[in-house]
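A protein chain is absent from this complex, but the other protein chains hold their places.
Here is subunit A:
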Amino acid sequence: MNASDSDEDIYNERSALVRSESPALPSYIPDSDLTPPNGTPTKRLKAGISRRPGAAAADGGGSDPEVEAEEEELTLKYGAKHVIMLFIPVTLCMVVVVATIKSVSFYTEKTDQQLIYTPFTENTSSVGRRLLNSVLNTIIMISVIVVMTIFLVVLYKYRCYKFIHGWLILSSLMLLFWFSFMYLGEVFKTYNLAMDYPTVGVIIWNFGAVGMICIHWKGPLQLQQAYLILISALMALVFIKYLPEWSAWVILGAISVYDLVAVLSPKGPLRMLVETAQERNEPIFPALIYSSAMVWTVGMASPNETQRSEPDEEAEQSDGRAEPPSRHSRLLPEDEMEEDRGVKLGLGDFIFYSVLVGKAAATGGDWNTTLACFVAILIGLCLTLLLLAIFKKALPALPISITFGLVFYFSTDFLVQPFMDNLAAHQFYI
């Protein structure tokens, strides 16, 4: 099966971690006052950490060290909450992928079919040749990704919104309908259930239609998040199936380097995308970004829609929050209810994290390797979010996590696993 071009753009533009604007200080104080029970423990925890950045800010800034320290503290406390809010979806995505890999054998069957982006086969006789082929595959894949990213950024800069939107709709259509149809078929075959076409048709039609509405238009936040997690998992499964072994690992490494370059360097395409979106004060396309908090992004980023996004956000603020109405009366004098904008994580990050953990589950030894990679990725994500709280600008989410993940995978597979097996074989408990 050849994945179409429209797939590629989904993940390559999504590897960026963006922090929404830091809210103004006055709107925070009522926030922390109203949530003393869960607020104070994290506050005390973060107070220790905030001293150091607070002191550093005092040395450098010199304007008002108390306000700086307090703002840092609030930012970090805020950041801690969002770390948790991102852990859950990333974990869910990985759980779905690992569960599928372990139960449905379709995704781990050896197949000679490969994506057109990785034309070199790995069925060669010598190790050197195989390594060379995987490096060549990676070069091709990365150049395709670079070209697609640049193309997307150019389109965005020249405001060809219709084209981009059509492209995104086409690729999410394919993911939501075709891939989920295949997935459902494989699950039924694995569990040996009979299913008829009409029922399957209704299920897929419902799933896909509601998904399109939720992702591209409006819907309950949790449902939109669930759909984004599911399509990331589906995409990751496709990669796990159709990328050859060694190519997959080299590609993971290469794409984290590319992510670093693309987001941090001044002319990097992803950085330009984020900056242009911020300049124009538009949300980045909803089909590319997972948002952890209660902010609705309007479907099309066209000029007349952005005027709607203001009242939309306000509507969302009041609808999504569980706080009692008294809170709204307090915040009434504020113009912009910029409260819980949350952190946005690109879907490409979800996909590549899941590819790493899924590959570890598929080809690694046993659960040790999988769990080690999982923990490594979460540690990396935590560190990245900490850096995000400190630097307050868009950061690449792939490099740290993927590096840790790769290191943990190879060391666990080749060092820890045989060690544990030997210990168990000799009944030696440590």
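Here is the rule we use: contacts are C-beta pairs under 8 Å (C-beta built on N, C-alpha and C of every residue); 3 or more make two chains touch, one makes a residue touch a chain; residues count from 1.
Keep in mind that, in the parts below, contacts and distances are computed from a predicted model.
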| item | value |
| --- | --- |
| Name under which UniProt lists the unshown chain, selected from "Gamma-secretase subunit PEN-2", "Sodium/potassium-transporting ATPase subunit alpha", "Serine palmitoyltransferase 1" or "SKI-interacting protein SKIP SNW domain-containing protein" | "Gamma-secretase subunit PEN-2" |
| Among A:T199, A:N281 or A:Q427, residue touching the chain not depicted | A:T199 |
| Identified contact with the non-displayed chain, of A:I213, A:L264 or A:A277 | A:I213 |
| Subunit A, residues in touch with the chain not shown (by the definition above) | 185, 188-189, 192-200, 202, 205-207, 209-210, 213, 217-220, 223, 311-312, 314-315, 317-319, 325, 328, 332 |
